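Here's a structure for you.
Right after this comes chain A.
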Amino acid sequence: MNNLYPLFNVIIALAAAPLMFGVINRIKAFFSGRKGPPLLQLYFDIGKLLCKGAVYSRTTGVFFRLAPSAGLIAVLTALLFIPCGAYPAVLFFPGDMVLVVYLLGAQRFCMLLAALDTGSSFEGMGAGRDAHFSVFSEAVLFLCLAAMSAASGSVSLNGMLFTAGGRIWQVSPPVLIVVVFVLYIVLLAENYRVPFDDPNTHLELTMIHEVMALDHGGPDLAMLEYAAALKFWILASLPAGLLFPHGMKPDFFGNAALFLGLIALTAALTGALESCAARLRLVKVPQMLTAAAALSVVALIFLAK
Partner candidate 1 sequence: MAILLFLAPFAAGLAAFVIKSDRFRRRLLFSVACAHAVFSLYLCLFPSGGEDYRWLWFGLDALGRYFTAVFSLLFLCASFYAVIYLKEEKSRPREKKEEGLLFNNAPEAAFTGCLLVFLASMSLLALSRHFGLIWIAMEATTLVSAPLIYFHRQRSSLEATWKYLLICSVGIALALFGNLFLAVSASGQGPGTEISIDRLLGPGVRLDPLWLKAGFIFVLVGYGTKMGLAPMHTWLPDAHSEAPSVASALLSGALLNCAFLAILRFYQLCLANGLGPFCRELFLIFGILSMAVAAVFIIGQSDYKRLLAYSSVEHMGILCFAVAVGTAYGSMLQAANHSFLKGALFICAGNILAGFRSKKIADVRGIAHIMPWAGVLWFAGILAICGMPPFGAFLSEWIILKAAFSFGNLWLPAVYLFLLGVIFIGMTGTGIRMTFGVPSIPGGKKSFLSLLPALLLLLLSLFLGIYMPAALDVAVSGAAALLGGQG
Partner candidate 2 sequence: MLDGILMLLVLFNLFSLGSTRISASIRVVAYQGAAIGVVPLFLPGKIPGGILVTIVLVTLLIKAGILPWFLRYAQKRVNVRREEKPFVGASASILSGVAALGTAFFISSRLPIPFAVASPFIVPVALSVSLTGFFIIISRAEALSQVIGYLILENGIYLFGIALLLEQPLLVELGMLLDVFVGIFVMGITVFHISREFEHTDTSRLSGLADWLPEVKRSE
């Protein structure tokens, strides 16, 4: 039974991931004084979309059809490598962090191909921006992971977040706080949140993620949305895993609740941030990410010493 716990954790992630977007939206609604959509809105949306059929433009090709499912598979695979609090990941091997980052990259690649496949200039623009910014955010993510591996002495996500337990904090707490901070910035950038992109915008010219999903419909769109929710979960698991109170030694349900709580907290923070901050000008985004990269290099230097 014990060996099955990691699998259960994955199932919890699969079930709870869309909830996080609900949390974000509720928080935003709270800040602006509205009631807001129900917490489970994304489930309803996905359910509704799955019941519909997909419509394909005559100009699109095979990439457009394959991309949503391929992307979802990539993210699902990545999820298997993520440890959950006091329980290990389903799969792990030394260096798996590189695989996880590239699986997320593969999902992005699918999105970009699909967007370009439509031949729409707006989608092309969004794809271009996404590719541009991801150059930075991916590097920052790698740097953070390198810093974490320097602190924990392990080169797998499982080793850093599960095996090392709380010992990773013994090296240098202030530096690790910086890592957590930068990981959060990466989370915002990779998930197209404010201040990098505004998911609520209605102007195609300024969108990044939303514009790439414009031409998808039905189950395809459902898969895209679900993959986005899982990606949020995966990236939120990294700071959550670092901050996880290993000293408490929770049982399975306590652990799941704690972890869920941490990720929900991340989501709530994101919602609060989106209510207070405005989107950066596009030219400022690389600067912001450069600053984040600088921070992560600083952390890496400190931790590697």
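Per the selection procedure, all candidates are chains of the complex that A comes from, given by their letters.
Brief remarks on what is shown
In this text, contacts are C-beta pairs under 8 Å (C-beta built on N, C-alpha and C of every residue); 3 or more make two chains touch, one makes a residue touch a chain; residues count from 1.
Bear in mind the structure is a predicted one, so any value in this text is a computation, not a measurement.
Per the touch definition at the top, the candidate among 1 or 2 touching chain A in this complex is 2. Partner candidate 2 is touched in their complex by these residues of chain A: 172-175, 178, 286-287, 290-291, 293-295, 297-298, 301-302, 305.
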